[in-house]
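The complex is shown incomplete by one protein chain, all other protein chains being positioned as in the whole.
Take a look at chain A:
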Amino acid sequence: MYQYNDFDTAFLATRNAQFRAQVERRLDGSLTEDEFKPLRLMNGVYLQLHAYMLRVAIPYGTLSADQMRVLADLAERWDKGYGHFTTRQNIQYNWPKLSDIPDMLDHLGTVGLHAIQTSGNTIRNVTADHFAGAAADEVLDPRPYAELLRQWSTDHPEFQFLPRKFKIAVTGSPNDRAVVRAHDIGLVAKIVDGKVGFEVIIGGGLGRTPMIGKTVRDFLPVEDLLPYCEAIVSVYNRLGRRDNKYKARIKITVHENGLDEMRDRIEARFAELRPLFDGIDQQMLEDIRAQFTLPAFRPSSSLPPLVDPALQAWIDTNTTAHKRDDHAIVTISIKTHGETPGDATAQQMRLMADIADKHAYGELRISHEQNVILPHVRRADLPAVYAALRNAGLGTANVGLASDIIACPGMDYCALATARSIPVAQQIAKRIDEMGIEHDIGALKIKISGCINACGHHHVGHIGILGLDRAGVENYQITLGGDGSETASIGERAGPGFAYDQVVPAIERLILAYLEHRADASETFLAAYRRLGAAPFKAALYPQEAANAA
């Protein structure tokens, strides 16, 4: 894992001292709210519905056990005992006092964590495949490149006031778990003819105008990574619209100018910038790479035949193939049926840190799907890991299934929300559990956003749910057939929205229709939707209309 050097540590300490002074000046009246707001946003501090919210970056989703313990400390000492893992591999604290936030940031700084650029019109936390460094299908570990991008983008003087926020995601696997096609820049690391490089995708994004990103370069050699990304952001900084917040993201810049025009401008800017990068970035990359070595794996015997069906179900559902046959990747579900998706208590965080130390070489990851990953677990240790998790209420075997729902904070917390998301997710998960059909349904991604900003990625949910305010009442629009993977697509709106108390029955009808119409148990919801089209699903959602039409 990347260890902060003296420069990083000093930079963070200076930045935290600066913010502490800004908070003091706000509290003593020397700074107005208008002056203070952009400063607090640059340090991840929002004012939400009920309180301030502190958003802490977890760069490319990678955490050490000690870092996880510090996240637990923050939850316990300055919040209400829990934190919320988000779809951008961040953690949010929902209840800090403004006057406590400088202390929280200092405590984070002791383990090299921070909240810089988790808000504002800057380059945000660089995200990555949550199985990075561990997955059997991985070509390259994307994290050294993500770390290089983090260092380049942090406090980049030219990019502190972009037209709008800017998000970069990196994967090193052909199976895209980082939703790279829904980011401002998506990078797919690959090796071609023995050379390391990237497919570069630009202009993806969700929100009000969802777009699947477009490939601007099939293969960018690794030594060109920073100048090329700088060229993209620089062109966007010049060309991106500042007159209309809703048209300010690069996806609109690409859409309005066309990919060819964007490519020409990016290449021209790249030609100017390339000579300025004289190789120091590549030296830095070498230093960073040296810090992402694999742990000293201890060989593992294979598992004896299992007699506990609950353990077997958990292994089947919550583990993924590791680079090594004798290890597995464990996904800890933070989606217990009926609980808030992505919320973990301080005790749970500490327990996960302890398990990581004992069984996973001290490493953890946070997924954009709001779960926690133990990237390297000896197969022989799986029963012990499961037992420890289950005792802490973390043993739910539902990863990738219908109750593994992404839900943004919605109107329970978020000042921008138009409706709630969390209770809808809680009720769907509970209902699916009651019906006892979750494992029969198989792979199904339900994603819920509490407003058009789409932090809950509803556009790329196989079933997407968008909470809206229709004439002062919560109303939920359903989209079908979205996909955030390497076969990315934007979900299609099914029809009129549903009232708050009608949305769970509507989802139930959809799922039952899928079970009725699928070719066989191996055909997933998404595959069935792609084969059959929307008609049978719409008929299930709107039975009255279907009956009238018949």
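FYI, contacts are C-beta pairs under 8 Å (C-beta built on N, C-alpha and C of every residue); 3 or more make two chains touch, one makes a residue touch a chain; residues count from 1.
We take it that contacts and distances are computed from a predicted model.
The chain not displayed here is annotated in its UniProt record as "Sulfite reductase (NADPH) hemoprotein beta-component", chosen from "Sulfite reductase (NADPH) hemoprotein beta-component", "NADH dehydrogenase", "Peptide/nickel transport system ATP-binding protein" or "Putative molibdopterin-dependent oxidoreductase YjgC".
For the chain missing from the display, the contacting residue among A:Thr14, A:Ser99 or A:Asn391 is A:Ser99, taking the whole complex into account.
In the complete complex, the residue from A:Leu108, A:Val235, A:Ile288 or A:Ile422 that touches the missing chain is A:Ile422. Residue in contact with the omitted chain (choice from A:Ala51, A:Ala380 or A:Ala527): A:Ala51.
Contact with the chain that does not appear here is found for just one residue of A:Val126, A:Ile332, A:Met411 or A:Ala429, A:Met411. For chain A, the residues touching the absent chain in the complete assembly are 26-27, 29, 32-33, 47-52, 80, 94-99, 340, 411-413, 417, 420, 422-423, 426, 469, 472-474.
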